[in-house]
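Structure in structure tokens, see below.
As you look at this complex, bear in mind that one protein chain is not there, while each of the others sits in place.
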Amino acid sequence: MNESEIIRVEHLKKYFPAEKGFLEKLLTRTRNYVKAVDDVSFSILKGEVFTLAGESGCGKSTTGKLIVRLIPPTSGKVYFDDTDITALQKEKLRITRRRLQIIFQDPYASLNPRMKIGQSVGHPLEIHGMAKGTEKRKKVLEILERVGLSPPEQFMELYPHQLSGGQRQRIAMARSLILKPEFMVADEPVSMIDVSLRTTIIDLMLDLRKELELTYLFITHDLAIAKYISDRVAVMYLGKIVEIGSKQEIFTNPTHPYTQALLSAIPVPNPERKRKTLELKGEVSSAINIPPGCRFNPRCPYTTDKCKKTEPELIETTKGHFVACCQAEA
Amino acid sequence: MNREPAHLLTVKDLAVEYWTRRGIVRAVEDISFSLDKGETLGVVGESGSGKSTLGLSLIHLVPYPGRIIRGTILLEGQNILKFGNKETRDLRGRRISYVFQDPMTSLNPVERIKNHFIELIRTHEPKVTASEAITRTRKLFKDVGIQPERIDDYPHQLSGGMRQRVMIALALALNPSIVIADEPTTALDVIVQAKILDLLKTLQDTYGMALMLITHDLSIVLERSDKIMVMYAGRIVEQALSMTLYAQAQHPYSQGLLKSIPNIELAEQKLTAIGGAPPDLRNPPTGCPFWPRCPYIMEICKIKDPPLFQTSKDHFAKCYLYGGEKSS
Partner (left out) sequence: MQKKSKARKSMVSSLMPSLGSLAKRGLAGWLVIIGIVLVTAIVVVTMISPWIRPHDPSTILVGQPLVAPNSQFPFGTNDLGQDVFSRALSGGGIMLQVSILSVAICLLIGVPLGLFSSYAGGIVDRIFCLIMDSIYAFPGLVLAIAVAAMLGRGVTNMAISIAVVYVPSYFRVIRSQVLSIKEMPYVEAANSIGAKTRTVLSRYILPNVVPSIVVIATVNFADAILTAAGLTFIGLGVPVDIPDWGWDLTNGRRLLTSGAWWVITFPGIMIILLALGFTLIGEGLSELLNPRLEQ
């Protein structure tokens, strides 16, 4: 494993059994699967913000949860700091949890409504036996202050429903950070927060990265935010990565037709902009019936016969820039 | 204000309150604007801005416990707030139609799509037969880009994007003069979103209706509307043509908003958020509702809510920076 890699994911797959009608269940033997994540490999470097971008249903959230082992993979491996964490169970997994954290999209549902803020944020310390009593309280106050909730004593005694979405998201972060993790997955952390307040959370994340030497996996469907925060971006479609590259490469030189279509569809706050949307046919296929060959080919404006037969692998086109397209050249 | 050509829609001094058990909430206050044929008006605001309430009041459909307590809404010269039941039913769907936010739940899951249309058309035009209605529906489907065969489907058989197209087709079925679209693309992915917004523009060119786009996404309205109203805490804080707003936003909230949204076409960007949070409308601050978050406050701001000052021909800003009483 590369010295500076903190996470490496190899051929990760997650298939969920698909619901079938009653008769179908009786009469057929084949199982249908929702192939949420279908052979994904990449690595994340220490200290970077790596973004997994894509539309809903592409598998980005599932990938995030697989990496922090919230759900077990169907197959494939996850390495954290050179250790294979794929098959960890129980106690070993719990200890690893201190170093890998996740925050979720919905600030209104991420906090236990029956626990006071102080209790929620301090709970990780309790679980791992890392601090008690006054020391625990001190750490909680510190971390609340650090995420911008001042004065922290006031927030300790409140319940989540007394706070705004932005505040709740900060508390979720505080709870995740109190154990001083090395890696954090942020799953759409600002999409349910008012637009004018999003940057406060994003900037907080960036500040904390420097201060606490964190690495982020940032998951979003909003490529505009992705451009603002990321170092590298991977674009996902229907369970696979179609393009990975540095921020500059992805945004100035998008190679995969899907990436190009995505970028051209993003609204730009400029009335004078001449819109040139790259038109895509049809809609996203279902993850149960994945089209043969390149899964993007039914919608691709450049599709050829080859595309319908072979599933492309990620090829390096320029340094650090990988594209999964039959027509890409190294 | 004397010899202006009559607008299609003129709203004056509209105010809506919600009488809840916890107190009276002023959802919308002091709203005055106009809309012309073929124009696209963007209404942008965050949570609590009152934009949805505003949209609903234009078809006189503010949900209980809300009530319109003041103002006039003139559609082609007639005040719709004074309409009787029959005229109000005629208004909704036929003269002004509404595209609701969530296409997933806005259609009746046990009715085929075509029945939605048949019912709508025949309610307003009872002389139309079912087969005539179906013919019209097929044409509408072609216009919104769905294969006509799908009129026989049930809502769950259609994807989110297609359901939204169905909603738009329903909104156009009776050829209204105004279509109000409330967050028409929030529940959709970005590629579908672009298609739907493109579709609305194309339809506008074909059908000639005025479009009111209500959304929290400033990028969308900047790109796609002719003029924009920025709402905050139930009031219009700025009204301008899109170009003007982009180039010279005047109200500190609009300025803050522009600085907080990422622009994918800019190489490097420094985004700044607006500090603080939107006010609790049950207990709004005295004076201008934005003052707790404003970088330019003056004493007067805390005392009296500023009026809407006209700063140039089509530009209005509700801020003491642009006129009125100065601080003592």
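First chain written, first letter: the chains are A and B, and each begins at residue 1.
Following the convention adopted for this analysis, a residue touches a chain if its C-beta (ideal position, glycine included) is under 8 Å from a C-beta of that chain, and two chains touch if they have at least 3 such contacts.
The structure presented is a predicted model; accordingly, all values stated were derived computationally and were not measured.
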- Query: With respect to the chain omitted from the figure, which of A:128, A:247, A:275 or A:308 is a touching residue?
  - Reply: A:128
- Note on the structure: Among A:176, A:264 or A:297, contact with the omitted chain is made only by A:176
- Out of A:5, A:106 or A:279, point to the residue that touches the absent chain in the complete complex. A:106
- Item | Sole contact to the chain not displayed, among A:98, A:137 or A:273 | A:98
- In the whole complex, what residues of chain A lie against the chain that is missing from view? 65, 68, 70, 94-95, 97-98, 101-106, 109-115, 123-124, 127-128, 159, 172, 175-176, 179
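Operating definition for what follows: only the chains that are shown with their structure count from here on.
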- Message: Report the inter-centroid distance (CA atoms only) between chain A and chain B in whole Å.
- Response: 33
- Query: Touching chain B in the complex: which residues of chain A?
  - Reply: 55-56, 164, 166, 194-200, 202-203, 221-225, 227-228, 251, 261-273, 275, 277, 280, 283-284
- Query: What residues of chain B sit close enough to touch chain A in their complex?
  - Reply: 46-47, 159, 161-162, 189-195, 197-198, 216-220, 222-224, 242-243, 246, 256-258, 260-265, 269, 271-275, 277-278
